[in-house]
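All protein chains of the complex are present and in place, except for one that has been dropped.
Chain nomenclature is as follows: A and B, assigned in order of appearance, with residue numbering initiated at 1 for each chain independently.
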Amino acid sequence: MPSPAESIDAESPEPANGSDEMITFENVSKSWGDNKVLQGLNFHVKPAEKVSIIGPSGSGKTTILRILMTLETPGEGVVTVDGDELWNVAAGQRIPRETKQMRLTRRKIGMVFQQFNLFPHLSAIQNVMEAPVQVLGMSKDEAHERAKDLLDMVGLGEHLNHKPPKLSGGQQQRVAIARAMAMRPKVMLFDEVTSALDPELVGDVLDVIRDLATSTDMTMLLVTHEMRFAEEISDRVVMFDSGIAVEQGPPKKIFKQPDNDRTKKFLRAVLEH
Amino acid sequence: MSTIITYAPLLWQGLLVTLELLVLGSALALVVAFTAGLGRLSRHWALRTPAAIFIEVFRGTSMIVQLFWAYYALPLLGVELPAFAVGVVVLAANEGAYAAEIVRGAIQSRAAGQTEACVALGIPPAKRMRRILIPQSIPAMLPSFGNVLIDLLKNTSLVATITVLDLTFQGLTIRTSTGATTAVFTTLLVVYFILSVLLGQMMKFLERRFAIDRTSKPRSKLAKVMRPQSASTGGSGV
Partner (left out) sequence: MTWDTEYALSILPRLLRGLLVTIEATFAGIAIALVLGLIVAVIRYLRIPIISHLFTFYVSFVRGTPLLVQAFAAFFILPDYGITMSALLTGILVVGVNYSAYTAEVYRAGIEDVDKGQWEATTALSLPGRPTWTRIILPQAVRKIIPVLGNYWIQMFKDVAILSAITVSELLYTAQTIGSSDYRYLEPLTIVGLLYLAVSYPAAIIVRRLERRLAFSR
């Protein structure tokens, strides 16, 4: 288990310029009972940066995403997105309730889940239309057009009216990506989005994500086990273990010549499959 | 309240009768459940069909109707039983029919993989059932059996309508002679409630004792709450 002393500040390579960061985590900690999921994390992400987070299960990687998406509350620390405060929790303070500020800031973030979480009673296109209509107040026609374009983009133009049970896992995940994209988020979070898929379906989903990485300037955070993919599309890779960022750097460095022993050990175990 | 204290002995006698019905009824119901449940799973048509008919008939009619029929109509066909016996038999048949479906369901859901393993190991069908399938299925049956048991308890009150001197009957008698309506019925309700809570605790204890593995899939909450077409006292217990 790495000690807090080993932790590095997972800041962007360029000198930090406070308000320039898209995402900042300052001294964020989170515990579940005795389990310290995150320990005093400092983490910054620049706009348009594509960051992959790797590491063993239970290392806290998913928690970072979930705190950003307000699915979990930090025990302590400050989290900002696009200059706006999302979380500001002092140690021992009672969990803050959802504020208007939080709701507005959250709109800039989108998330794709490991279990897809599509709405099973709605068709693919209805899934993608739902949030723009209900949240952005878009007209049904406009939302329909946009949804159609997005589903075409992810290669599901033929499946607009199919309900999730009729789609394969890979197709469902692509609908999930289109659904998140419909809200035009500035930040996209991908939480092990291919882990629940059959191997032959993974490629199509990765193609879509690669497309997003190369052709948009969204800030993207990916928690993933797909090491080759992470190496290919990331600007920066962060290695997590037991709630601490133990190493970070450009993909070539992390994957080919890591400094930290834990990183080496982890990569050896994972890449030897 | 003083009325209750005065008539406590009578209520106590009624309670004893209720408990007798509960114990005898559930013991017999268990036998019925496994007989009918396993019968329904049999490969032999001659066993399957009577079992199925028995189960559907007793689930499809309400217990009070069955009680009346067994007490008033059956003697006219030559079979006359004392009221208490009628009570026990009908309780067992009715609740046994519901429990039979629980037995059948629990075993069937385990059947496929386990049966194949037995075939591969060369274990014959009868042994397969007895030593492998049934013991495994019992922990799964317990929660639903618990509901059936509490249902059985509540249904014992119905025998009062065919003049069995159970708790409810005694309560009604006391009410008629004293007019202490509220006190009597409150007492009855509280006693039944306490009994059902105790039964519930007992079942929870048994479930824990017989649990095979802790990592089984969490049961749907709806499945816990609902009983498939329950017997005549408004469904499952606490």
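The definition used in the following text is that a residue touches a chain if its C-beta (ideal position, glycine included) is under 8 Å from a C-beta of that chain, and two chains touch if they have at least 3 such contacts.
Here the structure is a predicted model, which means the values were calculated and not measured.
Across A:Q101, A:Q134, A:N161 or A:S195, the residue that sits in touch with the chain not pictured is A:Q134. Considering A:G33, A:G92, A:P165 or A:P199, the position touching the chain not shown turns out to be A:P165 (whole complex). Contact with the chain that does not appear here is found for just one residue of B:S62, B:T115 or B:T178, B:S62.
Of B:L16, B:V31 or B:A73, it is B:A73 that touches the chain left out of the display.
Take chain B: the residues that touch the chain left off the picture are 56-57, 60-62, 64-66, 68-69, 72-73, 76-77, 150, 154-158, 160-161, 168, 171-172, 175, 181-182, 185-186, 188-189, 192-193, 196-197, 220-222, 224-230, 232-238. The omitted chain makes contact with chain A at the following residues, 69-71, 103, 106-107, 109-111, 113, 115-121, 130-131, 134-135, 163, 165, 179-180, 183.
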